[in-house]
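And now, chain A:
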Amino acid sequence: MPYDRIVLTVLLVLGAVFVAATLATSWLLSPKKPSPEKAETYECGAEPIGPPWVQFKAGYYVYALLYVIFDIETVFLYPWAVTFSQRGVGWFIFVEMVIFVAILLGGLVYAWKEGALTWR
Partner candidate 1 sequence: MSDPREIGRPSGSLAAPDGILPAGTYEPEVLPAGLTRAPVGVNALATEHLIVNMGPQHPSTHGVLRVLIELDGEEVKAGEASVGYLHRGIEKLAESRRYSAVGTLMDRGDYISGIHNEMAFALAAEKLIDVEAPRRANWLRSLMAEINRIASHLVWYGPMGLDTGAMGPFLYAMRDREVLLDILEDVTGQRMMFNYVRPGGVLADITPAAEKKIRVFLETFDQYLDEHIEILAGNEIFQARMRGIGVIDRERAVGFALTGANLRASGLSFDVRKDRPYAAYSELDFSIPVAQEGDCFARFMVRMEEMRQSVRMIRQCIDGLPEGEFTAKVPKVLRPPAGEAYGAVESPRGELGVHLISDGSDTPYRMRYRPPALYALQVGESLLPGVLLADAVVILGSTDIVLGEIDR
Partner candidate 2 sequence: MLPDVTVTRRILDGVGITASVEEVAILGVVCRVSAEQARTALRAFRDSDLAFTFMVDLFGVDTGEAIDVVYHLRSLARDEELFVKAEHAYDSALTSVWKVFPAAHFPERECAELFGLKLADHPNPQRLLTTDGVPPLLRKSVRLRGPEEVRNR
C-alpha cells in the first residue's frame, strides 16, 4: 500500500480506538447508582414548570444551518490551499475558489437581509 494510505488508515484506526477506549473506561469504572430523583431534569434546584417539548423558536435552527454551511466551506478550502502552490496554472484554480466562496456569500447576504440573524 502506498505510504500515505498507510498513514491515513493508522490515523483513522487510532482515532476510533481512542474514542472507544475512553468511553469504555468511563463506562466500566464509574459507579452506577441510578435513582428517580437523580433522573429529574436539573433546573437550578427547583421543580421544572411546564413541558419542555414546546414549539421552539426557529431562529436557533437557522443559525445552526448557516454555521454548518460555512463550516463545510472551510473544510473545502483546506485541500485547495494545500495544493494551490504546487500546480502550474494557479490562476484558474484561484478564480474557481473565488466563485465558490462568492456563491456562499450570496447565501449569507440573503439570510442577513431576511433577518435570520437578528434575535428579535
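On the choice of candidates, all candidates are chains of the complex that A comes from, given by their letters.
In this section, a residue touches a chain if its C-beta (ideal position, glycine included) is under 8 Å from a C-beta of that chain, and two chains touch if they have at least 3 such contacts; residues count from 1.
No experiment lies behind these values; they were computed from the predicted model shown.
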For chain A, as assembled in this complex, the candidate in touch from 1 or 2: 1
Residues on chain A engaged by candidate 1 in the complex (per definition of touch): 36, 39-41, 43-60, 119-120
